[in-house]
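Only one protein chain is missing from this complex, and each of the others stays in its spot.
So, chain A:
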């Protein structure tokens, strides 16, 4: 059986999203504070009870030259009165703070969507930088959208005039003016934001007041400018039906950090984090560095290798060693990962994947390190791999990684990606009492007279004992050279290497993981969409829509990439067809084919952007005839 690779077509890419939700994109220069504006708007939506998902998309340069096309920073939020799993396909509203932001973002805007543009920035110089021959606000090139042009720069300057700020500082309040208008548009409460500004600028009350004034002015503009005449009114997006409880927003980086701390506490261990700055993993280091009271030590090492080597050293000494990085850094850690596998010490390695290879796309998302995670070391070097599906899911995945690492004495790789790291979503605060502790017992029993301690003796799970240096009577040496079974002494013999290789494999394959669940649908259908990681959102929505249309399609989302759930093979074989959407060129697809000899068909996207719902929906649709029957297998 051959299978065709489905490429996303432009027609699919411009279809409509759902009506119960609104998608807003803030776009501006990387110095315009768009990420902050988006973050605060997110909070207001969350406080209003909407379900939501966000997609921050920013350039790799810290301060790219002002006004340029590559310096555009954008933040998209999808919020609604229904369950939201993605940041939305096409925006309903685009806020463009300059010509470059308009140019790079307007093609995504839904036909009939609203553009709010700061005409104060549409001057000759900025138009040239954005490579506009004519001012798009003045000709009819934007005719298929609704256009609201305001001189936000001027309006902001007027609003903050009483505070005597310099021109540059005053213009920095532009984003708050814009946010004020956006809050009016969606009838949101300004008070939490006012409080936030007061806290943020506690040391500079003038700046706090200026920003608040700008915010209020933007809001007042909406109220008084009679925008209704232009067909622009307030939109009410009611609260979404969610489980009752206490909520907050989290990014994946927050949630992983807290999950690692929770995991270490459940294991009754101190946590040692060895890290080296890299986008987009650094946020975890920043978060953990502030949590010393949980027995956390953070160490900013001299390089990626030292980061993992120090973490392994800490694990050897009896703490939970953790290191995080992104693809290029994980590549550098490869040899030390092998050492962790050989010495069978617990270690958690987080890979916040980004576009590759090499430096690739540092701030863009991709899922292309699955091979690296599962296979990317010299020798037969198996380790468990877990993939997180959402910002909130990162918490439980981190705890699961700690559990496996400490219960089986093995390094564990946890995969997230740039999108999960940065995107925020509402999170129902867990009750920590619901998590069962899994305390570690260090081996301290001194062998009887005449017997020797065996550092590579194994229990029924094939786990070896964890002995802290400093323990009397259990002196031993470990290292990267092949070990004799039991004694751990150097042993190059053929039979021993065969046996130890088998043990390392069997230990990992024997890890106790839950059976694979089905997210939507049931076993034995016509088509199953199989995903992993951050494609969870778009796959969920696409399958939901397809099922509403009566198509027999199910969704399976794999958390345990290695070892795979024991029932997964039978489950996959129960469907007629298997579709695997991935933000890579087909890595999970290959593993599934290899492990289960099934005809998994890839749907690939490596544009640095997450999947859109309709891209997957269209791919699903292509499997079915008009009467809902599955098409014959294509050549």
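Here is the rule we use: contacts are C-beta pairs under 8 Å (C-beta built on N, C-alpha and C of every residue); 3 or more make two chains touch, one makes a residue touch a chain; residues count from 1.
Methods note: contacts and distances are computed from a predicted model.
For the chain that does not appear here, its UniProt entry gives the protein name "2-oxoacid:ferredoxin oxidoreductase subunit beta", which is one of "Phosphate ABC transporter (Permease)", "Aldehyde dehydrogenase family protein", "2-oxoacid:ferredoxin oxidoreductase subunit beta" or "S-adenosyl methyltransferase". Summary of contacts with the chain left out: across A:274, A:376, A:563 or A:602, the touching residue is A:274. Residue-wise, the contact with the chain that is not shown comes from A:473, picked out of A:379, A:439, A:473 or A:514.
Residue A:20 is the one among A:20, A:169 or A:519 that touches the chain not shown.
Considering A:82, A:194 or A:331, the position touching the chain not shown turns out to be A:82 (whole complex).
Within the entire complex, the positions of chain A that touch the omitted partner chain are 20, 43, 46-47, 49, 81-82, 192, 196, 238-249, 258, 261-262, 265, 270, 272, 274, 291-297, 299, 301-303, 305-307, 309-319, 321, 335-336, 338-339, 343, 395, 429-433, 468-481, 489-490.
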